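Removed from the display is one protein chain of the complex; every other protein chain stays in position.
Entry: chain A
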Amino acid sequence: MKILRINMSEDAPEVKFEDLGQYEGLGGRALTSAIISKEVDPLCHPLSADNKLVIACGLLGGSAAAMSGRTSVGCKSPLTGGIKEANSGGQAGQVLGRLGIAAIVLEGKPKGDDTYKIYINKNGVKVEKDNSLKMLPNYDLIEKMKKEFGEKIACVSIGPAGEMKMSGASVALTDMELRPTRHAGRGGVGAVMGSKGVKVIVLDDTETTPRQPKNVEAFKEANKKFVAGLQKHPVTGQGLPAYGTNVLTNIINEVGAYPTYNFKEGRFAGARKISGEVEAELEKQRGGNPTHGCHRGCVIRCSGIYHDKDGHYLTKQPEYETVWALGGNCGVDDIDKIAMMDFLCDNYGVDTIEMGATIAVAMEAGLLKWGDADAAINLLHEVGKGTHLGRIIGNGAAFTGKAFGVERVPVVKGQALPAYDPRAVQGIGVTYATSPMGADHTAGYSIALNVLKTGGFVDPLKPEGQVELSRNLQIATAFVDSTGMCLFIAFALLDQPETNQALLDMLNAFYGWNMTDKDVVEYGKKVLKFERDFNLRAGFTKEHDRLPRFFYKEPLPPHNTVFQVKDEELDQLFNW
C-alpha cells in the first residue's frame, strides 16, 4: 500500500507515490489523524496551503472482509479549528484499497481559482483543470463523470458549498448505484477540499483484484465467522436491515431524549410520523427499497432507497440523524419534505446534522417559523446558491447563532450536537463534551448501553459511570474507525465475544499480526493521543471539553433533568 500525495501549489500539480514508512500499520482514522497530527501546523488556517486533506481507506479496505469499505476523511477542521476525521460509507474505500492506495493526501493550494478533477486508475494519476465543473451540484457532477469515465467508477466530490468553503460543507462519496449519497459530513471537510481547488476525484478499479491476506485460509475462516455473527445478532441481522437507523426515532422519543425545537424538549409530538417504521413502509409501497448496502460487502444493509409520491427516486433513505435534525429538531413532521431536504443537502454538499441544527437556530432567531418545512427548503437553496443569507447558514449553527444573536446554540468546539439530548442520556453528553472531534455521537456511542441495552446497561439519567463508559467507547471506536469497518458492527461485537474475536482473527490473518483485545485498547488510545495532541497544540484547553451551559441550567421535559456530570469528572476522561 502507498500514500499518494498531490501537491496543488504547483502550476502542474505534483503527484508522488510514497511508501507508508512511519505510518505502517495505520489505516482509516488512525492514518488520517497521524498524518494531520504530524504534518499539519495546528495553528494554520484550515483553508490555507498548510492544511492537508487526507482521504484514507481502512486497514482492511479493498480486501474481501465484509463491512470493510468505510472511508476516513481528515484535516484541520474549518468548523472546530481542531483535528477532524469524518467517516463515510460508499464505494471509495474499497476501490482505494484495490488500487493499492492507503491514503490520498491533498497538499498546498492552487494560486488561481481553477477547478481540478483527478482521475486515478491502476496505471496512474491524471490531474486536470476543468472549469466546466464549477458550482455543479453533486448529482449533476456525477452524471458528467459517468459520461466521461463510464459506470465502473467511484467518486469523491464536493458540491457548491465546498467550493464556497462553507464550514458545513461535506465530502460526497458515491454508493453502489453511483449516486453521491454518502457523505463525510462533519467538520467542514468539504471546504478544505474546495480550498485545494479539487472538485472531484474519480477512482477506477478496472482490472484490479482484492488485496490478499498473508494467511488466506485463516482469513476466509474468520470472515465467515464474522459474517455469521453479524447475521445472528438481532440488531445487525434483523433490526437495522428492516427499518434502518431511523428505527431509533420512536425509542429515543419514548425515553424523552429526542431533542425538539432546538433542544427545548425531549419529546416531539410528530415523531411517529417520521419514524423508521413509516419510512420503510413508504419505501415498500412506492417501489423504493428499505434494505440496501452503501458499499459492496456490507451484510448489515441499514440503508435504503426513498422514492417520492410519484414513485421516482428522491434520495437514499434518510438516516435517523438527518430525520431528527431537519425534522423534529425544527418541528417538521413531514417525512417527504425531510427526504427532499436530505437530497438538497447531498446535492449542494452540506452536512445534514449541522444544517438541521442551524435551521433550528435560525427558527429560534425568528427567521422562519417552527415547523415550516417549505421555508427550511428555501433556506437550503440559499445555501446552494451562496446568497449572503445562504453563506451564513452554510457556515453552521455557531456562526448563525452569532449572526442573529441567539443564546441557545447547541455546539461543542463549534460543532452542532447530534440527535440525543445529553440531559436525558448523560453518557452521550460526556462524548459530546470530550471528543476531540467536537460534539459527535459516533465517537463514543453511549446510546448502545444507555438506551439500547447492547453490551450492558448504564442508567441514562444518572451521572454515575458515564465517564468510564464514554472513555471505553471512544477508545474502541477509534480502533473500529481505523479498520475500515462500519461502526454498526459494534452492536454484535459488544454482545458476542466470538464475533469480536473473529474481527481480530481477520486482521491478524491479513497482516500476520498477533493482536489481542489489549492491543486493540492500545491502538485506540494511540489514535486519540494523536488527536488530543493536535488539539492541545491548536490551543484547546479543558474548558473546551464542556457542553453549552444551558444544558446544566434548563431542565429538559419530560424528565426535567439537567446534565449532571461534573467538569472535574470530564477532565478525567483521558487520564488512563
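Methods note: a residue touches a chain if its C-beta (ideal position, glycine included) is under 8 Å from a C-beta of that chain, and two chains touch if they have at least 3 such contacts; residues count from 1.
Operating definition for what follows: contacts and distances are computed from a predicted model.
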Looking at UniProt, which of "MoaD/ThiS family protein", "ABC transporter permease subunit", "Electron transfer flavoprotein subunit alpha" or "Transketolase" names the chain that isn't shown? "MoaD/ThiS family protein"
Cross-chain touch to the chain not pictured, restricted to A:F491, A:F510 or A:F530, is A:F491
Which residue among A:V255, A:A325, A:A376 or A:L573 touches the omitted chain? A:V255
Contacting the left-out chain in the complete assembly, out of A:P46, A:P137, A:G239 or A:G304: A:G239
Which listed residue, A:P460, A:G524 or A:P548, touches the chain dropped from view? A:P460
If you put the missing chain back, which residues of chain A would it touch? 234-235, 238-240, 242-248, 250-251, 254-256, 272, 275-277, 302, 319-321, 441-442, 445, 447-448, 451-454, 457, 460-461, 487-488, 491, 558-559
